[in-house]
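Heads up, one of the protein chains got dropped from this complex, but the rest are sitting where they should.
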Amino acid sequence: MSPLKDLGSFLAHAVVLEDEAATRYRELADAMAVHNNPEVEALFAKMAGYSEMHRAEAVAHAEKHAGGLPDLKPWEFEWPGDESPESGRLESSHYLMTPFHALELALEAEEGAFGFYSSIADKTDDPAIRELAEEFSAEEKQHAEALKKWIAQYPEPPENWDDDLDPPVPID
Amino acid sequence: MNSAVEQQIRILGHKDFKSDYKPVWCAGCGDFGVLNALTKAMAALELEPENVAMIAGIGCSSRIPAYTTVYGFHGVHGRALPLAAGLAVSRPELTVIATGGDGDGFSIGGNHFLHACRRNVNMTYLVMDNSVYGMTKGQASPTTERDWTGSRLSPQGTHQPPLQPLELALAARAPFIARAFSNSPNELARIMTEAIEFDGFAFVQILSPCITFRPEQLGWKKRVHEGFEATNDRAAAFAALAEDDGFTTGVLYRAPRPHFQPDQREPVDIETIEKRFEVRS
Partner (left out) sequence: MNKTSDTTKDLSLALVGSGGAGVMTAGQTLLDAAAASGYYGLMTRATGPQIRGGEAAAILRLSGEPVECQDDRLDLLVALDWNKAERFADELILDAESLVIADPGQGEVPAWVGESGARLVEVPFDALTKEVRGARANTIAVGLVGQLIGLKGTDVEATVGRILENKGAKLIEAALAGLKLGRTAVDDLPQRQGLAGQPDQAEPRWLITGNDAAGLGAVRGGVRFCAAYPITPSTEIQEWLAAHLPELGGKLIQAEDELASINMCLGASFGGTPAMTATSGPGFSLMVEALGLATQAEIPVVVVDVMRGGPSTGIPTRSEQSDLDIAVHGAHGDAPRLVLAPNSIGDCVTTTQWAVHLAEALQCPAVVLSDQRLGQARAAIDPPPQCDWQANRKLATDELEDYRRFADTDDGVSPMALPGTAGGEYTATGLSHMESARPSASGMDHQRQLDKRRRKLEQFHFGDDWADIDGDGELVVLTWGSTTLPAREAVARMRSRGHAIRLISIRLLSPLNTEVLTEALASCRQLLIVEQSHGGQFHRYLRSRIELPDDTHLLARPGPLNIGPGDIVTAIENLDLEKVA
């Protein structure tokens, strides 16, 4: 169902977008914990915290909406890609990733969300949707800008950042 | 949170179906996407965790049961399908989902796969296929390309063509056959729900990249494409597979038939059975 269909549908997308972003960051933080990368773990946990805050905002908007939310199955959402746009790409994670990479991963996610909302703001005829989409896209843009500044504080990692002199170990 | 919003989040599944275990999978592993899709599918089907059993063998992907909140059985290598069949046949009211990898399912467990297809017990079989043995440090599996030389165990390649699991399943008379991609978890969840709801043996090959031993599989994202149109015509399904490049996704074949039921008889009590041993003049 298109997020452009009505306000309920738009809000459903917003809530799920933020929820999935938070869930993914938690998942990435857990993966870093398993691989003993505490610095990046902490960073993803922080990102998850932000996303949970944003989720709460989206939820608050949704709850105010008298029309309620449509009952959408995960595959009934219309996202620009395979997943909701603020979900950090799993395949961009790596156990040796540095904060630089983690922030780049997050930046890609935030820019994805910005693109999603701004495209809705462009396309919608519904002033209520436009208002919220503009608000959200502005927020996402802020996040992206903040991330860019944050990234600038980190030196670009050396080319061989993913070198591991130890071979993988057998498990089972 | 009001109920509509709560329901919308609940349907993503992680609340009810994701356990607090942190997966041992490598960061970036495709199996995270499978877990994600699986919890979504179970939530979308409104299953109760206690009425679902995930059955697995050995391998990276076979660790998945413990990462969910449902009942699980992490058995020995290659035997997920018979474990699942025993459970599904004896407890037909449960939702039984067998899972595993390509080595577990098509190599050491290959015989069970063939017979599970034709036996058609009411259960789902999700194979996370990455064409490599991850937990033993990256050896070739039955679905590995002939010329892959990335393993010390087959440094000059496998000298064998890879198996095509969908062809096998179709030849062995599986009634539901599909392929999906781990990194499209929403679409994967949709196919999973269809497989779980299917009355009979439903097989889904899930292309799930191995970031550690087959990093080139990250390129699968670009190669995967939709294309299968579900049919109940075996010839049409074989024809579709003849054209398949190994990356076509969707439900290939869907031909319901009554699922496997062991013999049933009029009930009698043990005393009656024992009387049959008696011999009288």
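By written order: A and B. Residues from 1 in each chain.
Note that in this section a contact is a pair of C-beta atoms (placed from the backbone, for glycine too) under 8 Å apart; a residue touches a chain by one contact, two chains touch by 3 or more.
Predicted, not measured: the structure shown is a model, and the values here were computed from it.
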*Any idea which chains on screen the missing one touches?*
B
_From the list B:Ala27, B:Ala41, B:Leu83 or B:Ala140, pick the residue that touches the absent chain._
B:Leu83
*Of the residues listed, B:Lys18, B:Lys40, B:His112 or B:Arg254, which one is in contact with the missing chain?*
B:His112
*Among B:Gly72, B:Gly138 or B:Gly200, which residue is in touch with the absent chain?*
B:Gly72
*What residue numbers in chain B mark contact with the hidden partner chain?*
21, 48-55, 65-66, 69-76, 78-79, 81-91, 93-94, 111-112, 114-115, 262-268, 270, 273-274, 277-281
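In the analysis below, only the chains that are shown with their structure count from here on.
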*Could you give the separation in Å between the centres of chain A and chain B, each centre being the mean of its C-alpha atoms?*
29
*Mind listing the chain A positions that touch chain B in their complex?*
12, 15-16, 19-20, 23, 27-28, 30-35, 59, 62-63, 68-69, 71-75, 77, 79, 82-83, 90-95, 97, 167-172
_For the complex, give me every residue of chain B touching chain A._
1-2, 4-5, 7-9, 11-14, 22-30, 32-33, 36, 40, 44, 58-60, 77, 134-138, 183-187, 189-190, 193, 209, 211-213, 218, 221
